[in-house]
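Below is a slice of the complex: some chains, not all, each in place.
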Amino acid sequence: MTSIPFSDRFALYDLVVAYGALIDAGEFDSWLGLFAERCTYHILPRENYELGLPAGLVFCDSRAVLEDRIGALREANKYNIHTDRHLIGLPRLIGEEGGEALVEAPFAVFQTDQEGETRLFATGLYRDRIVGEGDTLKFRDKLVLLDTFAVPSLLATPL
Amino acid sequence: MTSIPFSDRFALYDLVVAYGALIDAGEFDSWLGLFAERCTYHILPRENYELGLPAGLVFCDSRAVLEDRIGALREANKYNIHTDRHLIGLPRLIGEEGGEALVEAPFAVFQTDQEGETRLFATGLYRDRIVGEGDTLKFRDKLVLLDTFAVPSLLATPL
């Protein structure tokens, strides 16, 4: 296994856990701040990914598109009011090349609706390319691989 | 992001994970030992917390009250026999002041009943004030913010 060339492994852990925490807190501007200036963000079923099919639920190939998308999700969220709770497993360092680290982490997202019912919403795997920008780590490419092709309701917040 | 002034970050991780593990193992005396001499323990819906409403499910503003409460929960548990399983995400260091650290961690609790059925019981966020006492870290204030206002059954063990 390789070792990350950044300040320390905890910085990596902090980035991954902040990702989920900021969605759950509804702090989307801070959440956008976790991404590098040049970044991508994709959500797709793992099956499509493994078959090499690019079709996904969310496809943002630039920061501008990601910012637009977040604005749209916020609007949609007015009609699907809920809160999220991310549980993210320990990140696993898959490899490094050219100053980038490839990191995977499993996740489960639970949603609570206005009636107070909490349900499992989705499980999957984050597969992230992480870079150093200044003295902090940022997501360069975030790939959200869903375990199911059938997300059970409107995708009103990022995963 | 700030850095904790205590021996190491792993001590923080160990405290947070022991919290869940000792509930799941039913070792409530050891669990009480994770709290500082002066401590508080609150369980309330996140909605109430965000609105500044103090009303909660459990409100212990001293160690004596917490010890009493644990005794009562143990009694209640005789009538709601189940086992718990906590999954707690990586703790996130929010800040420090005056020798205290403010730490958040998401959690999910699963319960298994006597018929052997395992269900999601609750999700939420721990928001803890942690202090050093001697050479170990302890909970000074433990805030359990539930994602739902509607806990689906008798609260027979701490969350």
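Lettered A and B in written order, each chain numbered from 1.
Throughout what follows, a residue touches a chain if its C-beta (ideal position, glycine included) is under 8 Å from a C-beta of that chain, and two chains touch if they have at least 3 such contacts.
Bear in mind that the values here come from a model prediction, so they are computed numbers and not experimental data.
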>> How many copies of this one chain make up the entire complex, given that 2 are placed?
In response: 3
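Note that in this section only the chains that are shown with their structure count from here on.
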>> Based only on mean CA positions, could you tell me how far subunit A sits from subunit B in angstrom?
In response: 27
>> Going by the contact rule set out above, which residues of subunit A touch subunit B in the complex?
In response: 10, 13-14, 16-18, 20-21, 24, 83, 85-88, 90, 108, 110, 112, 115-120
> Residues of subunit B touching subunit A in their complex?
Replying inline: 1, 9, 46, 87, 89-93, 104, 106-108, 120, 122-125, 147-150
